[in-house]
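Mind looking over this structure? Questions follow.
One chain of protein is taken out of this complex; the other chains stay put.
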Amino acid sequence: MSDFNYIIDTFFALFAMTLIIVMVPGFAMLEAGLVRTKNVSAVLTVNTLIYAIASMGFLLIGYTVAFGSWDNDNMSKWAAFLFQMAFVGKVINIMSGGVSERVKVIPLMLFTVIVSTLLYPIVVNISWGADFLKGTFLDLHMYDLAGSTVIHSTGGWALLAAIMIIGPRRNRYTKDGKINVIPASNIPLVVLGAFLLWIGWFGFNGGSVGSISSKESADTVALTILNTNTAGLAGALVVAVLGYLRYKKFDITMILNGALGGLVAITAGPDLYDIYTPIIIGIVGGALVELMVPIFDKFRLDDPVGALSVHLVNGIWGTLAVGIFASNGDDITLWGQIKGIIVIGLFAFISSYIILSIINKLMPLRATDEEQLEGLDYSECGIEAYPEFKKSI
Amino acid sequence: MSDFNYIIDTFFALFAMTLIIVMVPGFAMLEAGLVRTKNVSAVLTVNTLIYAIASMGFLLIGYTVAFGSWDNDNMSKWAAFLFQMAFVGKVINIMSGGVSERVKVIPLMLFTVIVSTLLYPIVVNISWGADFLKGTFLDLHMYDLAGSTVIHSTGGWALLAAIMIIGPRRNRYTKDGKINVIPASNIPLVVLGAFLLWIGWFGFNGGSVGSISSKESADTVALTILNTNTAGLAGALVVAVLGYLRYKKFDITMILNGALGGLVAITAGPDLYDIYTPIIIGIVGGALVELMVPIFDKFRLDDPVGALSVHLVNGIWGTLAVGIFASNGDDITLWGQIKGIIVIGLFAFISSYIILSIINKLMPLRATDEEQLEGLDYSECGIEAYPEFKKSI
Partner (left out) sequence: MSDFNYIIDTFFALFAMTLIIVMVPGFAMLEAGLVRTKNVSAVLTVNTLIYAIASMGFLLIGYTVAFGSWDNDNMSKWAAFLFQMAFVGKVINIMSGGVSERVKVIPLMLFTVIVSTLLYPIVVNISWGADFLKGTFLDLHMYDLAGSTVIHSTGGWALLAAIMIIGPRRNRYTKDGKINVIPASNIPLVVLGAFLLWIGWFGFNGGSVGSISSKESADTVALTILNTNTAGLAGALVVAVLGYLRYKKFDITMILNGALGGLVAITAGPDLYDIYTPIIIGIVGGALVELMVPIFDKFRLDDPVGALSVHLVNGIWGTLAVGIFASNGDDITLWGQIKGIIVIGLFAFISSYIILSIINKLMPLRATDEEQLEGLDYSECGIEAYPEFKKSI
């Protein structure tokens, strides 16, 4: 490695890391816009504390668990750390969004400590890191460039465990089987948040190439960002069309979830495809969001932001897609992808379920019905999000 | 071209492209803040779909129409594409903002398909691209670094055609000649949007230099960004002063439109001026906004966001300014600039007018008075932007 590579790749990692940190306000705005006004401060508090706790936990413990050593020859070790640190909060953001409007802050923060120091670092360890499973029969041969499985499905499995333990929001499902629609409170924030995520994804996936300092890697980074964007476009468009065909309306929150679904799905292999394949991957990704959101509701898995469909389902789809479409086939097999999905899925779901169950015994994760009725802003934060605006409901 | 140039210019193009994509939420927030709450979801839907459709159209067809070939020796061809792709939605954003609160989504999206695959690519072809007019008497010799004419006036001419066909918002102009003031609904979003646009402009103009990998080009990029910013500052300040002199108040929406006017005006030649000329260009640009907004209203050209003044008028002014002030004069003549303005203006206006008229026959572009009264959020989206906030009007 020459100084040139070291310098340029350090700069590039810092650029990519900065874009990923833009996803912190991205998730915060998206979720603040999707929940009711009485839970907005709580959601924002959770997002802020997740960033603080998860990053600190990864600095003090998690990074070493994942990679064994901080040494790095290819770029500044501090830049390499920062890039990886930028990921860790996302896993818990994915999970926290889906249990918003009824989850209590402190037990969720306990879970954040464990995910950032242990659970997520173990997933990284066996996927991208030191790999303590190497040579065993569990040795994974999954290709997952930027984390369709490692980040998104892991967060999605944790969310599924959390929803099963915490249950739906008060009054979401009535006894006679109806579903009460709970509208998003602030659509501009939803759009702002979704586009901050979209832009952050360029750093997420582009930066995961790991280098831009050769002609080949510069091409790969550019192709990665192009394909990332294309899958997002396709996901948005297919949901716009499908939604319009069904309802004769354009539901902007679903369209954006379609885009995010496409972005999750491309994340496993944006560097492997030609420039048209991401259209297929994004179309399937968006369609899965449109299809799965009502199905999860049928199973009474209450997910106010659609994170199960966006992150869990599309994390799986994206990882499979690499096995189906990837052209540079050396090591990549469909079976290797499936094995990775299963091993990490089982580990993430079971360990999350156990940890959350234990936390739930210590202090309930679920806010009481009274607290939910009044809104978590009151019970958790003592702060209204919009105290001056008269409420119509 | 050495590998060094290729790598650095690819990285730089990706940086610049990312900044331009920041303009997508920029336009969305600006317009969402300027319209009434009952039309906010519709405006956000339009902005999101424009990004999705225009980018996809440019990927599949438009880029080839504009440039003939994807080959690029100077940087990764994917980065070169991404940078150009980031521009295309802007043209339609400019147009869509000015017809908001009464335009229907589907016919506007039809127009977006045509602009992104054909109309805008033809403008690029004869200005920056393959140039099928080369050698004919229409061969343009216009200097337009980042698109005062190619982007902003083109969008502005399309908007003028659209306003003429669609007409003003219901109840905007009364029969006795009065103008009903329709106040912006969310000023923080306007400010946020304007600054996201401003920051995106650094990538827009800086990236248009095309290279940062030599000492000279690094200087040119830095000068371009400096001059871009200065024109924005001057545009804001002159409107603040003029507005205060007239009304003894500071109208923040007009001040920001002044800044945007200055930014549009500098866009044709930020690389050509010394560091003081942009002050003049921005002052004239801001003054034109202050002057023209009421004049367009007098002609009953209803433009809720001031896009005609900001983009069309200042696009023309900025392109002329290159002919007036540019110091590196080789090829640049005032006549060349005027010819470019006229040729592209005629093409953009006439083709937009014809296409929009045809679309309007197929399905009306204008929402009915009832739909406008109820708000487009209801008829187009079925989603209120702020369902919990009691409305005072």
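Residue numbering begins at 1 within each chain, and the chains themselves are lettered A and B in the order written.
Rule of thumb we're sticking to: a contact is a pair of C-beta atoms (placed from the backbone, for glycine too) under 8 Å apart; a residue touches a chain by one contact, two chains touch by 3 or more.
Keep in mind that what you see is a predicted model, and the values were worked out from it rather than measured.
Check A:I61, A:V105 or A:I338 against the missing chain and you find that the one touching it is A:V105.
One chain is missing from the display, and on chain B it is touched by residues 4, 8, 11-12, 15, 19, 36-37, 183-188, 191-192, 195-196, 198-199, 202, 206, 212-215, 218-219, 221-223, 225-226, 229-230, 233-234, 236-237, 240, 247, 249-253, 255-256, 259, 275, 279, 386, 389-393.
Touching residues on chain A toward the chain that is not drawn are 3-4, 6-8, 10-11, 13-15, 17-18, 21-22, 24-25, 28-29, 32-33, 40-41, 44-45, 47-49, 51-53, 55-56, 59, 75-79, 81-82, 85, 105, 186, 189, 192, 380-391.
Just so it is clear, only the chains that are shown with their structure count from here on.
Remark: rotation between chain A and chain B after Cα superposition is 120° (nearest 5). Each chain gets a centre from the mean of its Cα atoms; for chain A and chain B, those two points are 33 Å apart.
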